[in-house]
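Only one protein chain is missing from this complex, and each of the others stays in its spot.
Labels for the chains are A, B and C, by order of writing; each one numbers its residues from 1.
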């Protein structure tokens, strides 16, 4: 379907991709060395540990913190859990509950390693089977009902109350939405635990909890049948609990996850080692669960200038791609992000926008690219905003984007009202239908503004990646290479949750999924 | 500047144009035979007759009606006026005033023909000089201040009150409008006289009066200086007083006039002979005054289906062109009309729209084409309407249109509010600037949907014009060839104001302007 | 009791825009805020202010204090129970036993025929055939700019059961004047009770029609079936 409207220098594309690969390899060395509290909590969760103690602290946290405080976590929670399972003959959940009391699992006598391994294998198998089942159900749904026509219409709900979110998500689906993202409440990403249960109080978003995932997924299953289209569900696999959320999403059949390699570092000031380790494990889970990730390059253009820094988006896409592939994601799972953020006052801005959108499209022909709407230059002028969104809709259908996050006319005002979303859906539907096959109709002038802009950006990408490959990704970030934001190499939140793995470190999920995904952990 | 994005079969274009020429020639035979009361009133006005009697009846009407009642009008009012001037030694205005009393100019003794001719030549010269001066002033203004960048942004004011119109026109100019049209009150076109003085009460528009023209032109001159751009003024040269309004506009330096060869017949049920005669003389005046006409093909698509009847627009453009050229208009004065009226629900509607807009652009490379916005498919959903207008704005800049009538988001609701106009100007400014050079960047696929649609329309045009050339234009209209509307050959309003010219018929303006314009009256 | 809904039950969210005839600035912004407050909005947000040289355009959001008691709104009769083409013809044949005669026109200075044609002509509207197509209806479409007097004359001449009036131009309430004139004429000539008077147009709604003394009023999106359903039922009722 995709048309090669631009002529790209394939040599340069290859060079850029190789540079990104070498950048990813460097980071991978660090990733290999570390585990984090949330990775270990993820293992606990996958073993079936759920719920909270009386104070509302998740049992996964209680368990992992206990082992960590005891200085034993470098061996991996799996080992200690496995040992306890054999020692106590109880289910993981019961063990965790007892840990909320006075059980200290690090102090249990060490059991027969063969038995421990057996029981670990059993529980690992059980969890992975549950995930595979959900993956299968998704595939069945997609097969039977189909999904919409690309660009898929992706809208957010963000009322703060999961039950209001449900009403709005269903209304949106009925009006043509293909994908629903439940935005998280502000600052959830900095919580070093995942809240529990259904929730009705959030600011600018709704808590990501396993119960909320479940409520929304089943509401969407219902409406999917009604509209005859499988409506996909998205949440945020980022912040301090990346892999835990990946696990929850895998179990509750989310379909996409925001899951970027660098977003947490840049936009949430999360420690680098923490982020790199977490994103790796979370991506393995997403890969295994057949979930499409959405990367967050659009965010760069909200703090940096979208024209000058267009190349940072494509460069980051390439890095996200390489790190994603390393974690076992397949090209069809890489919802690489970019955004329509040029200043609307710019003469010929639409041409420059087409240039980058089309370039990215051609560099990643198999990726379900995620195209983000204007946000930074949206103002309280909702009428103008609606027109900016129309041009964005057009750019998207014209450059063959896959996942299309609908711009809201009230972007500068509030998280979307029910009606805002519908107006946006109508806007997108009209523009995309009206210009449905335009992409196949036109070609760009070989020496034109668009082609030249594409070439200039690609050149910049190569230089930029060369520099980063030279310095290393971490140092580059510390020097403000992305989003005009500098983050200290050793600073950031969640740093004390990073541990060097011991020589006897064990993570049966990483091992097992790694094998199945064909991942090479170095 | 124009890009030949489509490949048109020049043979067919030539054939179509020749057919239109022969159609125009047939009509011209009728035109030659007739004069009308409004043509004669125009002559009276050009001789300087202005104002009304105590009952508010324009003196031009009183004079012409008197002569008509006396059965003498077939000689032309000019003759009788000239005779009276010589006989009474008074100015035309005084004579007209006396006619409102008991003077019967048809009963005055016939004077020395040489003297009559002399005095007629003098007054003719005087009027034409006044018109030429305005033309020169316009040219100076345009030279000194320039006009905006094409597509020129054309907005309407329609408050019904000329003084409110002024405020709104000036505000619009300050926000980027290049052209202001003062819409006429509903049903003025069916008045067989032109109202007098400044007016403050109209429905859906403001009376077209010479005083109102003057008020608006001077307000626009003022704001032109302020914004450093000559703001052009438009009114309606149609209905039962076509040539009188042309004369008023020529004297008050209007810059454009809605002036179509068939609109009155189709949309106001005005008699055919009346319309054809009136449009001819009014176009000569417009030609002489350097005024750009705007034709009304857009209207066809409000009653007929815009996709099926797209060819009627281009066919009518060709007829309007030929009839315009016959009346002395130059190609740069032919603001041929078309419109963005496809059903927004149509898949690929935008492609079909581009096809016709671009075809028309290429068929009339020198004409200042006038592109009309969506109206029929506008609804009370102002947000969707604003997006439809955005796509229209894009189509316009993409196909190099000249005069761009801005769509209003409130089209289906009310004549524009002050703010509606500004929102539309912002919409157009953003879209056109943002995609300014897109036209130069792209080409259409040679065997694509757009090219094929263009070819199909052109083929239809040729067939359609062949049929019309066979039947004659009048019969074709009576059979519903345009706008799905049928009008009887002999019916319609204003029919009793049509007269067969006598052998001694005289119209010094027609003669003099004809000479200067190089017009051949047959 | 219900309130506007933004993204949560009872939040009362309303969007508003208007122009004030004063130059932009903090004062104008405050004036806009106060106006919205007078309209009963709390937490008013002036989200956009644009100077239009001497005027200022505003966009606002706020939370509406007012609410609506649905029980107080009478359920409209026509709501939801439309007959089909066949049902209507059948109904006329059975219940009235003769053709129903209908005369329609765009009256006054109004020349917008598309709406009336959509109801009356063969082709109809939105896939729904026009009245002309109904075997049991006899229709006369007089077209545009018809004077009220002529319309009533014609109605008498053909023995009309119903008169359909279309009014599209509403600027300065010109339609109100014109519709009122029609009712007055009909009353003066003692035709009012003999005719079912129906008015339609994009700015017409049932309450306005009733207020002006018409038997029914139809707005945007009307098709022939809506009108015919009402018409034949009403005739049967009167019989």
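Simple rule for what comes next: contacts are C-beta pairs under 8 Å (C-beta built on N, C-alpha and C of every residue); 3 or more make two chains touch, one makes a residue touch a chain.
Keep in mind the model is a prediction, meaning the values are calculated, not measured.
S.K.: Looking at the whole complex, which visible chains does the left-out chain touch?
M.R.: A, B, C
S.K.: So which of A:198, A:379, A:460 or A:511 would be touching the chain we can't see?
M.R.: A:379
S.K.: Determine which one of C:6, C:130 or C:200 touches the chain that has been left out.
M.R.: C:6
S.K.: Which residue, A:130, A:171, A:211 or A:456, contacts the hidden chain when the whole complex is considered?
M.R.: A:171
S.K.: Which chain A residues touch the hidden chain?
M.R.: Residues touching the hidden chain, for chain A, are 160, 167, 170-171, 174-175, 186-187, 190, 201, 203-204, 267-269, 302-303, 376, 379-380, 412, 414-415, 417-419, 422.
S.K.: Please give every residue of chain B in contact with the chain that is not shown.
M.R.: The list for chain B reads 158-161, 164, 168, 379-383, 412-418.
S.K.: Spell out, residue by residue, where the missing chain touches chain C.
M.R.: Missing-chain contacts on chain C: residues 2-6, 9, 13-22, 25-27, 29-31, 33-35, 38-41, 43, 45-46, 55, 64, 66-68, 70, 73, 75-76, 78-80, 203, 205-207.
Definition applied: only the chains that are shown with their structure count from here on.
S.K.: Round to the nearest whole Å and give the separation of the Cα centres of chain A and chain C.
M.R.: 51
S.K.: Where in chain A do residues touch two or more other chains at once?
M.R.: 381, 383
S.K.: So which stretches of chain C touch two or more other chains?
M.R.: Residues 50 of chain C touch two or more partner chains.
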